[in-house]
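Left out: one protein chain. Kept in place: all the others.
Naming follows writing order (A, B, C, D and E), and every chain is counted from residue 1.
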Amino acid sequence: MTEVSGGSPAGSGGVITLGETMALMRAQTPGPLAHASELGLGIGGAESNVAIALARLGTPVSWFGRVGADSLGELVVRELRAEGLEVRAIRDPAAPTGLMIKERRTQHNQKVWYYRAGSAGSRLDPADVPVEEIAAAALLHVTGITPALSASAADAVDLAVRTARAAGTTVSFDVNYRGALWSPEVASPVLRSLAGSADILFAGDDEAALLVGPAEDPRELAGALAELGPSQVVVKRGGQGCVALVDGVYFEQAAIPVQPVDTVGAGDAFVAGYLAERLRGLTPRECLLTAVRTGAFACLVPGDWEGMPRRSELGLLEATEPVSR
Amino acid sequence: MTEVSGGSPAGSGGVITLGETMALMRAQTPGPLAHASELGLGIGGAESNVAIALARLGTPVSWFGRVGADSLGELVVRELRAEGLEVRAIRDPAAPTGLMIKERRTQHNQKVWYYRAGSAGSRLDPADVPVEEIAAAALLHVTGITPALSASAADAVDLAVRTARAAGTTVSFDVNYRGALWSPEVASPVLRSLAGSADILFAGDDEAALLVGPAEDPRELAGALAELGPSQVVVKRGGQGCVALVDGVYFEQAAIPVQPVDTVGAGDAFVAGYLAERLRGLTPRECLLTAVRTGAFACLVPGDWEGMPRRSELGLLEATEPVSR
Amino acid sequence: MTEVSGGSPAGSGGVITLGETMALMRAQTPGPLAHASELGLGIGGAESNVAIALARLGTPVSWFGRVGADSLGELVVRELRAEGLEVRAIRDPAAPTGLMIKERRTQHNQKVWYYRAGSAGSRLDPADVPVEEIAAAALLHVTGITPALSASAADAVDLAVRTARAAGTTVSFDVNYRGALWSPEVASPVLRSLAGSADILFAGDDEAALLVGPAEDPRELAGALAELGPSQVVVKRGGQGCVALVDGVYFEQAAIPVQPVDTVGAGDAFVAGYLAERLRGLTPRECLLTAVRTGAFACLVPGDWEGMPRRSELGLLEATEPVSR
Amino acid sequence: MTEVSGGSPAGSGGVITLGETMALMRAQTPGPLAHASELGLGIGGAESNVAIALARLGTPVSWFGRVGADSLGELVVRELRAEGLEVRAIRDPAAPTGLMIKERRTQHNQKVWYYRAGSAGSRLDPADVPVEEIAAAALLHVTGITPALSASAADAVDLAVRTARAAGTTVSFDVNYRGALWSPEVASPVLRSLAGSADILFAGDDEAALLVGPAEDPRELAGALAELGPSQVVVKRGGQGCVALVDGVYFEQAAIPVQPVDTVGAGDAFVAGYLAERLRGLTPRECLLTAVRTGAFACLVPGDWEGMPRRSELGLLEATEPVSR
Amino acid sequence: MTEVSGGSPAGSGGVITLGETMALMRAQTPGPLAHASELGLGIGGAESNVAIALARLGTPVSWFGRVGADSLGELVVRELRAEGLEVRAIRDPAAPTGLMIKERRTQHNQKVWYYRAGSAGSRLDPADVPVEEIAAAALLHVTGITPALSASAADAVDLAVRTARAAGTTVSFDVNYRGALWSPEVASPVLRSLAGSADILFAGDDEAALLVGPAEDPRELAGALAELGPSQVVVKRGGQGCVALVDGVYFEQAAIPVQPVDTVGAGDAFVAGYLAERLRGLTPRECLLTAVRTGAFACLVPGDWEGMPRRSELGLLEATEPVSR
Partner (left out) sequence: MTEVSGGSPAGSGGVITLGETMALMRAQTPGPLAHASELGLGIGGAESNVAIALARLGTPVSWFGRVGADSLGELVVRELRAEGLEVRAIRDPAAPTGLMIKERRTQHNQKVWYYRAGSAGSRLDPADVPVEEIAAAALLHVTGITPALSASAADAVDLAVRTARAAGTTVSFDVNYRGALWSPEVASPVLRSLAGSADILFAGDDEAALLVGPAEDPRELAGALAELGPSQVVVKRGGQGCVALVDGVYFEQAAIPVQPVDTVGAGDAFVAGYLAERLRGLTPRECLLTAVRTGAFACLVPGDWEGMPRRSELGLLEATEPVSR
């Protein structure tokens, strides 16, 4: 078990995230995967997608997680370091790096196959949680994927969140419900509890309904989520924009209309856009404006995170001011 | 659970084999895998490699096994059908198709990473064993990989071998010890027992030593293996050719000197060459001559089985007559 | 001359088709072919496109035809077998496998160059026609391409159709007029005669006009075609849907609006969708609904047949109920 | 210093152009260039783009310029010769062939990086100017890029234009202001002077404003440009078509609506379309109709010039007649 | 029927050649072609291979032949023009451009499949023969392939040779017997007659035996060939070098030992090396030295002609002086 470090330590004022990052193989043209003779090789993971987008926007960010002591683990570490993250990857010799395979059945129907059961990433353990670094950080970002990976991973997330709360580090939580990993019945109490511990909560329409029951209006969903505890709630609605409830004020923000090339990762980009501006002390309106921009960028380039914008590029896409009511 | 069939049924006079066939991703140039941006996509598995080589030599052959109800399972079935095998693939919705990733660290140092723990192929079960077809076939070919996959897979191999013996179907067994799947201590009694039930036994130098202890001379190894039961023993020695003990007579056969492009699959091609000729009633000399030819062909083309020769192509490579002493 | 068989025999209840399948080379980006440095290699043929789509929808199907005793013939056989067809390919040592080259001059202007004059496929002969299998099958599908290939191929189609009619096997005929192969003057009596022998007739707008003269309204065309004999007539109109006249009742079915990636093969997919449902005893409405779905799928993936849907995938695209009037 | 010649000499009735043609490397998928593992290799240059399009339309054309005595210079010469131009490339052993790198940040945001400072092409010299050939030609086409490359290149353009005027050879000038090469302040007097020496002048909206100051209406811009001297002025407005002022008569021509794949080179194609028809003695309406067609073609294929149409292909795209008022 | 011209006219002192040049598709890795998903696209033809090599060595050369009025014909013309040949390609609208497909079954076993029956190139006709240009040229080079393509092509070669002889233009003939095109019985009288009309004759060992019967020693073969008429005979022996008989003096020249990547085209490169030096008035020794150098270069790069050397590159390979005895 080796620790690999790199990148600028997030230090105080920075973001810490932890989770699983996998190798990602993707078919490069639409159609049944069984006709592909080559697959593109890359990496992906919800937390590291957010971390990469934050780093590109200028936010210091540290990523913690496990990968195998294998070549795909090397790939994950190389790519995260390349993006300027501080990488604290435990190289676990006892399990392989997880992987995912993406098929585009048609331009708009995507399938994903996971090979992450028993992976190194799923063996995350409370002992791996960097309690000092979390206490010193400005913000901790976690997702609802990690607690689904294993009991020890769930415990690790719990410990991370409790550490942050105790230290006054802001907790950001993206629900990210994954049906392939656990059932709604098992997931919902766990996710609701984490949502309740968060300061900033992100959820899709469906995910919000999983936590607080269905509603006709996304504002209703945001309201119900806020009652769980978080002072900032953002309901992500893809091409329909988002609804936020921040310190009791509702905001509605339209998405930037684009012809999407690959929508995977857009939610993570959105989260990063919001958090980056929040950490710079900007207003909710400004946070949401950047969020829809970063989300749109991620749709315009193939790959889960490769298209995420640097701060200097944000101006390439125009967004409409959010409406507050 | 659906059964897919296809190809010419092996019927009487044909070969039946069963085992796991996986998706295979391979880096296309030598070097650390972490620098690859694309992987070639194909399939591989010791038993199906043998089956493909047999089919190309004109032997009717049926392959039985499990794959996932996923796109990589579709890939496995497509490729095996394409090669003219009778494919009896159980599509298992409860587990993914196994996969393997091949890295060529340098031209001559290859690494393989498996994602087959809990795979569909490893869930092979005695209930899957085609007892009637085995009883009707001329030959059953199994390897020492399958019993390492799971308890149920081990039971399946046992049942297949017992069925064959009871019906008078010839049993061919290739030791194929895989250190990544089990330890020598656990493996050796299982492999020895299967070797003892075989009529035709194939083993590498090291595998022979694992079963009967080390020896100075491959002839000694062949002799000790024959004492376990099989009337035909072939010790495969790669570039050094092979030593066989058939019905009490020793044969030595030199390999065909080639500049190998990819040696993986050469042992499987060798086995198929031997078995194809045996089933046509040829002499041991003729079996060995074809075996070294098919083995050499497999080395000359990238991929585990793609280079295996059709009967009409055998003449492209010249081999030296074996020596019998 | 060798016969290669494979796949599930269509048997009773299944479909038999015969025709020419060629190797297909295609430029992979739009632009003049002379700037391409690589061509994608695959296969294509109207009858085998239909056969593949039928097999994916669960219909047992057998394909009969000739290919060369060359590597491209091997390619054709491999791919058809891979798709689970019963393949009865005569390997003709006296002529090469036909081939076609596809250029996308712009995204929406495609050119095709054929190398099929004197090809193995064009040497189809009445002696090749599987009269027993046709008599035992539920349906025979032929196209207007085969009679244009050679006199012997025309005789073979005639024999096949006569055999089917005599045995009570349903005859499906897709006009598929190819201007590169013969002139309208030569083609129209031959095609009209075959249309008259069919039970189910498929034609494009232009093809219908070639057989029965121009009309203002596709319903008129369908009516005139039905007078030639077939009890089921479907006029395929691409993005404008189709008009059918089944047992005296007119149906109109809208196409599913999609952004097409490659429309070649969509007509074949449409035919397969209709036939598959017909053989399951579904109503004309249901047949047409599936037909527009399979047609739409074929447009969404590059390649003539690679995008054709499995039955389980049909639900990914929504279609509007046909109108009957 | 070697002169390489090839292609049909433009002779009398033909076009002569001179300028810099560079190697062009381009990322083949959208996204940050730093994620590309391969770049497509080709060539590009405004004057040779025009020359290629002219040659495809059947106009004899000669290209003069310098490239390095290196492999990329060989590439430039090969491609220009391949297109049937008469190529008079001076191979300059003292400087490398210029190159440009194109990144598609998103589908619609393109960045270009130049490596042309001190390049062979920028070392064009008055001594290189083919005064006799210019005097014998029907038309000389130059752009505002060449004078920005170096003092000697500016002198060469001057000499070429003076030679043409003296000999009665028509002078065509495309403003082509490149902000990466010089500032508006330095550029505008040079460009204005060249515009004043031209018979046919092409300018974009912005370029027109750079020469004659801003205006509300493109007709105003055309009028002001015509006052500089040229009897034919065409203001190119991309997807909005163009406005022309020819011998005192205004024309407005709509663009052909297409979904552009790559708009680079469309302006050059437009110029070639206009000039080719002009040299055939066609009317302004006919010149503009062909111009919008060739411009549209160039947008439909990746690459700066690869998609330019042959005369026989023009009919694949329909254009609306221009309006004259 | 259009004539396309380009390149430097060979004029007096130059070389004229005529024959068929085809599109060439090749598998890019060794193995059965049926496993390839992409083919490389290029061109090839014995006469144009020689012409390209001559042009790279600085000899003015004109190529005459027919190609189809299709995109592959465009490809042939583009590539030949790119290499600086004067290209006189008749675009024949009545027949397609011929093509060949190359498979590397193993690194050292290559198969070629031709699609040239009835091709445009095979329709070469005496009316196409450029009698004036041949009379003005220094040398005419023809091969034994062209007379095998069709009766009119055979007549065209005859006319070309007769024209050259009448005008005092040197005739070079490379036997190039192709078993796929005609039988030894039909070919040998035709080839013998052409050999008898040549001044410079090139033949492989086997080809020599086809013309003059077998012999033990290549010097014997050279002697017997010289008796047919040519004053210069070169027997090409691949890796074993060559034997020449020039004006009654024998020369033996060793090949340059290289690890060949692709030997196709090496014979054509050899011929060009010899002819280029001959036309510069060099001695037989010097001609042979360059010939083995150019032959070796062609082996070191994939493709039939791509690796042919420029004069400035000859020094990269060292050759041993020939022995004269």
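Here is the rule we use: contacts are C-beta pairs under 8 Å (C-beta built on N, C-alpha and C of every residue); 3 or more make two chains touch, one makes a residue touch a chain.
Just so we're clear, the structure is a prediction, and the values are computed from it rather than from any experiment.
For the chain left out of this panel, the touching residue among E:Ala154, E:Val190 or E:Val301 is E:Val301. The omitted chain makes contact with just one of the residues D:Ala117, D:Val186 or D:Val249: D:Ala117. The chain not displayed touches chain E at residues 259, 261, 297, 300-303, 306-307, 313, 316.
For chain A, the list of residues touching the undisplayed chain reads 4-8, 78-79, 81-84. Touching the omitted chain from chain D are residues 25, 32-34, 36-42, 70-72, 74-75, 78, 96, 99, 101, 103, 111, 113-115, 117-118.
Rule of thumb we're sticking to: only the chains that are shown with their structure count from here on.
Chain C and chain E have Cα centroids separated by 44 Å.
Chain A has residues 32, 37-38 in contact with two or more other chains.
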